[in-house]
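First comes the structure, then the notes that go with it.
Missing here: one protein chain of the complex. Every other protein chain is in place.
Order as written gives the chain letters A and B; numbering starts at 1 within each chain.
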Amino acid sequence: MTKQKILLHVNRATQELEAAPNRLLLEALREDLGLTGTKCGCDDSSCGACTVLVNGRPAMSCLMLAASYQDAEITTIEGLAPGKTRLSELASLQRAFAECGGVQCGFCTPGLILTTCSLLEKTPHPTDAEINEALSGNLCRCTGYTQILESVRRAIELMEKESAGEVVRP
Amino acid sequence: MSAGSIPNSPVGSRVPMVDSFEKVTGAGKYADDLVLPGTLVGKILHSPHAHARIRRLDASRAGQLPGVFAVVTGKETPVKYGILPIGHDERIFADDKVRYIGDNVAGVAAESAEIAEEALRRIRVEYEILPAHLDLEKSMRAESNLIHDGRPHNIEKEYHHHFGDVEAGFKAADLVRFDRFDCAEVTHAALEPHSTLASFDDDGKLTVWSSTQVPYYLMKTLAATLEMPEENVRVIKPLVGGGFGGKSEVIPLELAAAVLARKAGRPVKITYTREEVFYAHRGRPRTIVELKTGVRRDGRLTAVEGRVIQDGGAFCGYGPVTMLYSGQLLNALYDIPNVKYDGYRVLTNKPACGAMRGHGTVNVRYAFETHLDMIAAGLGIDPAEIRRRNLLKPPCVTINGLRILSYGYPECLERVAEASNWSEKRGKLPFGKGIGIAGSHYVSGAANPIIRSDQPHSTVNLELDGEGTATILTGASEIGQGSDTVQAQIVAHELGIALDRVKIVAADTARTPIDLGSYSSRVTFMAGNAALAAAREAKRQILNAAATYFDVPAERLVLEDGRIFEAGNRAKALPLAQAVLLAAKPETVLRATGSYSTPAEARGGKYKGAGVGPSPAYSYSAQVAEVSVDVETGQVTVERIYAAHDCGKAINPLTVEGQVEGSVWMGLGQALEEEMVWKNGRLMNAGLLEYRSASTLDSPEIRPILVESADPEGPLGAKEAGEGSLAAVIPAVANAIYDAVGVWMTTLPITPERILKALEEKQRRTGS
Partner (left out) sequence: MSLPAFKLVRPRSLDEALEALLRYGPEAQIVAGGTDLIPSMKQRLFEPRVLLDVKGLGELNYIRFNPEAGLELGALATITEISESALIAREFPVLHQAAASIASPLLRNLGTLGGNLCLDTRCLYYNQSAFWRESLGGCLKKDGHICHVAPGGNFCWAAYSGDCAPALLALEATVQLAGPRGNREIPLAEFYVNDGMVRLRKAQDEILIGVRVPARNAGFEGIYQKLRIRKSIDYPLAGVAAVMRKDSGGICREARIALTAVNPAPRLLPKAEALIGKEFSAGLVDEIAHEAIRTAKPLTTSASSPEYRRRMIRIFVRRALEDLWLGRRPRDGGAKKDLLSN
């Protein structure tokens, strides 16, 4: 199968790669662009570990042909905190997941954080039911979700404080 | 010095995991994220038959395909292995027989996945199909075409224990009850599929990066099966995306990648598909539990007789250990004066079972705790009360030789009863709503190692430099449970330094000292104790050096907040960094080592099988479940779980609660929906769409309650936290269903169809 040039807009930069048409976005991100924060957890598109944002909406990159998403704005987990080196420098959402135990093994974490990111963009003050609904396509096998829910609540709290001008440090 | 008395100590604080930055940013590397120049893709040819003899295998056409660098078959992998010394029955690739659909027949390494897959298609195998043993009760009566030589009737192992005199116990009883339970097979389904990268350097030394819970055992097995000296094998564990026991023995791809890399002369990476993860399995076996229990009118147990049959799949794996845990741990929760146990591990033509969270105890505990509620109902005793009447009285040694020191179970029972308002609700909720209670427990590490040896179970090296930074070198395996963080907290606490001054280098067999791995909930207790000992040793050296500097006895000195001073005189302080250099002289790095071995008194009795079950300490859990049952649809909704867990001391309450919640949740999955479904030896649901792990919308509120019984031998009092809570939730739900609608659920998972069937049977029986 002949390779073709593919241009992807990932994390606000345009990336060029050579790939065959059957290249999945998941494979392109991980193998061609080295963005290994996007994970592969299943083969039947049921787990959500490969979630990325496509024009701000969460979707599974294991379902997407790289060549078909050349016009889309793709955000991966690496795009949320470029250049940061410490927990305290991160945005509220990522910090909250660490501080509230929303992370255990970490394999579902990038997907969950991106899905939450999209939720809070659209609905800054979701109810618990809305949070659970929004996250219901991202499986976690470690936490039982209790501390994930707490992480999202904490992120909302931190974001409110930040927008009110308070300096919040962990 | 007790935990918490040190100002600013991170022990007892809700500290984010030390590796959380790399996990929330996606920067952290798991095995499949790693690449080396020239890495080839490895793929494995699996058996399409449950039981067959390999008549002929021709792989020549695979090797001729351009882009293929190695093809390996069973002929080249003669060395047998297995996690237990008594169970070396596996090979990297099958010898003359395949024993389950998915068994490993050959491997290829190629430039791309496409080429590797094409190469697999070119391997010709001629099979002679043999009758397959698929039903465990039939398999254990089989006479011919047995799965392994030397295993008559396909029985891998059987154990028969008798402590006290059960017949006398039954005679002394006012009520004797018999029940049978049947628990479906479940699997770990960690979100990260297994992955291994193997590479040989020019000197023939092998390095393997793998998603493993047991780097040390993997290193030994690689050396044995590749027939290499152990010092030429290095295993590094990168981040691991969950294990739950599924990565706690050597998994075929780990050896296959190495053997292919050696033949190809290039690095080889194998990452399992999700389907292959299901075939690698090592999960919790289908288990039939029969219990006969005698009890006096006042609720005191007089005797328990248990018969347990487990469907172990095609290989031994951890099977005998699973069997023994099932019997041995009947004793550590309650005071049972007479116990008889008959356990059978049966081979069938299915993927091998192994250790899964709550190893060996879960199904028997579900059965016993449900059975106990049936007994309580028969006697008219409150289920919480019957548990109180059968408590152990520690310190004690149970009749099968388990030494119990700390025992927070009574407090767990009280705390959940109080939090759930038990006495106001039990038996008083409207029809369709119910509340149930149950208990469980687990070991804090196995007192005896898998491979008998006198070496410590855990060793931790500590290095302190002139910057005041402490580096922990530990073999313990962080798999998401927070073990790195716990060790860092203990060291920071003991040295009186901030947590961010502690660095950790873990699970690299070439750099870190021996630790047996992350299984049987041993890490906080054993590696934690080793870290504590190392920190204490470092502190001793530092204070001795400082004593010379201050010219006062070391006992008068205090180490706190990175400074050393004489008690009562904070003004004149020596910075820790400087003291480290004084102590290290003439070196610039101060080194200390600590290790942990289990005390002889905790290692159990002398009878056959006595080695499994003993632990230096046991965790305890009591849980209350609140459920509602739709009697028309049979659907059960778990509204809430109260889970009290005695972890000895919560070094990190955040991660302890995370472990308790995760265990409870995983137990709920087994209780209600998870099941490996088999039809004629074929797994019908080898994917996460059909093997249903609960989503947020299926997961109830879990309220963890931490009980701290301060174990005298635990590091700062700590015990197990990551497994013990799993078992209690299953019977708590079953018992709550009885409270709700009056039926006993004796088969797992408790599906709506089974509820309806039970309700119909009840109606037939009682006419109501």
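Note that in this section a residue touches a chain if its C-beta (ideal position, glycine included) is under 8 Å from a C-beta of that chain, and two chains touch if they have at least 3 such contacts.
Fair warning: this is a prediction, and the values are worked out from it, not measured in the lab.
J.: Of A:Lys5, A:Arg57 or A:Lys161, which sits in contact with the chain we cannot see?
T.: A:Arg57
J.: So which of B:Ser695, B:Ser709 or B:Ser725 would be touching the chain we can't see?
T.: Answering carefully, the residue with contact to the hidden chain is B:Ser695.
J.: Spell out, residue by residue, where the missing chain touches subunit B.
T.: Within subunit B, the residues that touch the unshown chain are 46, 48-49, 101, 113-114, 273, 275, 632-634, 673, 677, 682, 684-686, 689-690, 692, 694-698, 751-753, 756.
J.: What residue numbers in subunit A mark contact with the hidden partner chain?
T.: Listed in rising order, the touching residues are 1, 20-22, 24, 27, 43-46, 48, 51, 54, 57-60, 62-65, 67-68, 115, 127, 129-130, 133-134, 136-139.
Operating definition for what follows: only the chains that are shown with their structure count from here on.
J.: If you average the CA atoms of subunit A and of subunit B, how far apart do the two points sit, in angstrom?
T.: 29
J.: Hey, which residues of subunit A end up touching subunit B in the complex?
T.: 30, 35-47, 49, 76-78, 80-81, 84-87, 90, 94-95, 97-101, 103-110, 113, 131-133, 135-149, 170
J.: For subunit B, which residues are in contact with subunit A within the complex?
T.: 14, 16-17, 19-30, 32-33, 188-193, 239-244, 273-275, 479-482, 654-655, 657-658, 661-662, 664-666, 687-689, 693, 695-697, 699, 701-702
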